[in-house]
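What follows is a single structure, and I will ask about it in a moment.
With one protein chain removed, the remaining protein chains of the complex are shown where they sit.
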Amino acid sequence: MIYIILTLTLLLLMIASAVYAIWQKDLLYAVIASGILSLFLSIVFLILQAPDVALTEAAIGVALTTIIFIIAIRNTVRFEDEHDKKKVKTTTK
Amino acid sequence: MKKVIVLISLGILGFYLIDIFLGIGFGVQHFTAGVKDLYLSNSKDTLKVSNVVTAIVVNFRGFDTLGEVTVLFLASTALGGILYKKRHHVGERSVLFPASRVVMSGAKLLFPSIVLLGAYVFIHGHLSPGGGFQGGTIIATGFLLMLLTYRNYSVSHNRLVYFESLAGILFVSIGLVGYFSKGSFLENVLPVGNMNELFSGGVIGIIYIAVGFKVAAELTGIIYTVLHEKD
Partner (left out) sequence: MEKYLNILNIAIYGSAVLLMLIGLYGALTKKSLIKIVLGLSILDSGVHLLMIAIGYLKDGTAPIFSPGNEDKMNIMVDPIPQALVLTAIVIGFGVTAVALSLVIRLYRHHNTLRIDEIKKLKW
C-alpha cells in the first residue's frame, strides 16, 4: 500500500516538474526543473526493478545534461523572451 | 490558434497511445517472454554472468554497443568541429565568482574517491548493477567538478585521445580475435569462471573496462570543449 502511494507521489512530482520546465520563462529555472525530473525518473526506474538504468539516468540525466544546458544558457540568453536580454546583461555582469 | 491545433492533435495521439498500452498490460508476462527466458538461461549457464543486462549489452548485443560507442565518438568530434575557433585560448576561463577555499579543498578531497567509485562500478559491471557506461559517466562528473572549481585546471587533449583510441582498438581487436578463432565477431575466447566471482564471464570484464575508459574520455572531452566556449 505504502509502495503504491510512494510511486503515485513520485509520478505526480515528475509530471509537475515537467510542466514547470515547459511553462517557466526563465530558462535557468526550467533546466533545473528538468534535472529534478530526471532525479525522480531514476527513483521510478529503481522501483520498476531496473538498477542499471537508474544509475545511468542519475549520472547522465541529473549531472551532465543539466551542466551542458547551463553552459549553453551562459553562452546565449537567459530568458525566453527576447526583450529581457538587456536586463540579463546588466544583472549578471 | 497554432497552440489549439497542436493541443487537439496531441490529445488524439495521447488517447490512442494510452489505449494501445493499456491493452498490452502492466506487470504481466507478454510477447517477449520467450526471448527473455533464452537470454536469462544462456547468461546463467553458458556465460556465468550474474548481471543479465551486462551480458546482453556486451555479449549478445555486443555489435550494437560498438556502434553506440562510435556514435558517442562522432558526437564528440562533431562538437569540436562545430565549436571550432581559430584563436582558441586555453587556460584561464572567465568566471563570475571564483570558488571559495572550502569548495577548492572539498573538490580536491572528493576527486580521487569519485574516480575510484567510477573504476569500481565498471570493473564490477558483470557482478552488480553498473558497467562501463555508468562508470565512465561517474568519472566524467569527477572531472567536471575539478573543471568547475579550478579555473585554470586543464585536461590534456592528447592524453584523452590516446586513452580513447587505445580503448577502441582493444574493443575491436578482442572482437577480431573472437572472429578468427571461434568464427563470429565478439565471440568469447577466454574461460568462463564460476558465477559471482570477479574473474568470470570471459571477455565481458575486459570489454566493459575498455568501454569505461572510452566513455570517460569522450564525455570529459565534450565537457571540456563546451566549458571553454566563451566569446
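Letters A and B mark the chains in the order given here, with residues in each chain numbered from 1 onward.
Simple rule for what comes next: a residue touches a chain if its C-beta (ideal position, glycine included) is under 8 Å from a C-beta of that chain, and two chains touch if they have at least 3 such contacts.
This one's a predicted model, so the numbers in the text were calculated from it and none came from an experiment.
The undisplayed chain touches these shown chains across the complete complex, A, B. For chain A, the residues in touch with the chain missing from this view are 1, 4, 7-8, 11, 14-15, 18-19, 21-22, 27, 30-31, 34, 37-38, 41, 44-45, 48-53, 56-57, 60-61, 64-65, 68-69, 71-73, 75-77, 80, 82.
Listed for chain B, the residues touching the missing chain in the whole complex are 2-3, 6-7, 10, 13-14, 17-18, 21-22, 24-29, 32, 35-37, 39-41, 43-44, 50-53, 56-57, 61, 64-65, 68, 71-72, 74-76, 78-79, 82-83, 128-129, 131, 133, 195-196, 215, 219, 222, 226, 229, 231.
Assume only the chains that are shown with their structure count from here on.
Inter-chain centre distance (chain A to chain B, centres taken as mean C-alpha positions): 21 Å. Touching chain B in their complex are the following residues of chain A: 51-52, 54-56, 59-60, 63-64, 67-68, 71-72, 75, 92. The residues of chain B lying in touch with chain A in their complex are 51, 53-54, 96, 121, 129-131, 133-134, 137-138, 140-141, 144, 219, 222-223, 226-227, 229-231.
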